[in-house]
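My structure is below; once you've seen it, I'll send some questions.
Note that this complex is displayed minus one protein chain, with the remaining chains in position.
Moving on to subunit A:
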Amino acid sequence: MADVLKKVPVREQDPKVRATNFEEVCYGYNQEEAMDEATRCINCKNAQCVKGCPVGIDIPAFIQQVKEGNIEEAYKIIGQSSALPAVCGRVCPQESQCEGKCIRGIKGEPVSIGKLERFVADYALENDIKPVGADKMNGHKVAVIGSGPAGLTCAGDLAKLGYEVTVFEALHELGGVLVYGIPEFRLPKLKVVAKEIDKVKELGVKFETNVVIGKSTTIDQLIEEEGFEAVFIGSGAGLPKFMGIPGENANGVFSANEYLTRSNLMKAFDDSYDTPIAAGKKVAVVGGGNVAMDAARTALRLGAEVHIVYRRSEEELPARVEEVHHAKEEGVQFDLLTNPVEILEENGWVTGIKCIRMELGEPDASGRRRPVAIEGSEFVIDVDTVIMSLGTSPNPLISSTTEGLEVNKWKCIVADEELGKTSKDGVYAGGDAVTGAATVILAMGAGKAGAQGIHEYLSNK
């Protein structure tokens, strides 16, 4: 029997071994371990965990099914709320969502909800359990822009309601950040992402890749010329930020988006693919979010010595606790309270990064203690590669080519939270395109809301 105070431990690849490959770090539970962990759930009547889940999965209900070994039943329960459980079980920040609210967490460790969800979803993928689609089509056509978590969720939900849905994707692969951003070692592409998307296809959703909305066609044309009655925009926040410091255009400076796209989407880490990557021998990754951790751990696997350069302290690192832990185990070095001021170059190539030490001052408006530079504390870290991971903002391509679509000063599309309604009739939006860079599960929540909004709109039309 499981120790009620502690999670059933999950098997992982040895840090020394995994730092040299792109295989998944966490092996996940087997059925025995999952059923064991499931006994730790006390099936609360007023379950707090459900409130912590942005898509409101009936967590106690699915866990009770796992406890009894009815994995297919458990999958059906999750499927009512989530279109991508194999993804979310892996990448959600559960510590601040479902597991953060679990009663078990007060005296011991919370129930390992994410790992249980992952087990159930992987079981469904391995045993090819089909999702339940619509009984009949309702004759309405809806376009979804973007095949990331928001778009996939919205498309899946609408298909279940009987809509004829087409998803338009700008890149050559489906999945958005799930394929170009999150690395293979956290989220396997063929084994998990592609199969999860196949389940959305099985619901009848059509996909068209290589269509850049705003260029290949516009939202107005989709409505006027191609007969779509409503549109959901889930185009994400893919525009990278740079610091604007001297030397930033030197060879060897990359945005995390470029570095990760080359490695994840173009598979530059695999020699049989044509896209090159300048891996670097000594790499500085600037930033402290999940993307910074992903870039750092990717560079490490490509053979580099890697430093995370972050201007605040460890406590403020925005990345998931589990990922920071994994990065440290693998040998990523953390240079905290450190801020770059200049990138040094010789003949156009990076030779170092000049930084200044920081200390934490008074809390700012957001409540976080503001980092202040310590005068005269500049020093140089010798590196040949710098990866800028400072966050991203929405690409203005869609908003600038769609008449009557309101955006705020950060170029985020203005949409209401409950139903994703924008300033333009029949056009809904959600995910990072609305909120700016956030999490996969929040994007899924917004996709669900958008599907609900579109359903109400077309039902009343």
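We take it that a residue touches a chain if its C-beta (ideal position, glycine included) is under 8 Å from a C-beta of that chain, and two chains touch if they have at least 3 such contacts; residues count from 1.
Here, contacts and distances are computed from a predicted model.
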Omitted chain (choose from "Light-independent protochlorophyllide reductase subunit B", "Quinol:cytochrome c oxidoreductase membrane protein", "Sulfide/dihydroorotate dehydrogenase-like FAD/NAD-binding protein" or "Protocatechuate 3,4-dioxygenase subunit alpha") - UniProt protein name: "Sulfide/dihydroorotate dehydrogenase-like FAD/NAD-binding protein"
Option from A:10, A:194, A:239 or A:438 whose C-beta touches the chain left out: A:239
Residue, one of A:77, A:121, A:266 or A:415, that touches the chain absent here: A:266
Of A:41, A:116, A:171 or A:205, the one touching the omitted chain in the full complex: A:171
Of A:65, A:97 or A:255, the one touching the omitted chain in the full complex: A:255
On subunit A, residues whose C-beta touches the chain left out of the figure: 170-172, 209-212, 215-217, 238-240, 242, 244, 248-249, 251-252, 254-255, 257-258, 261-262, 266-267, 271-278, 347-348, 392, 395, 397
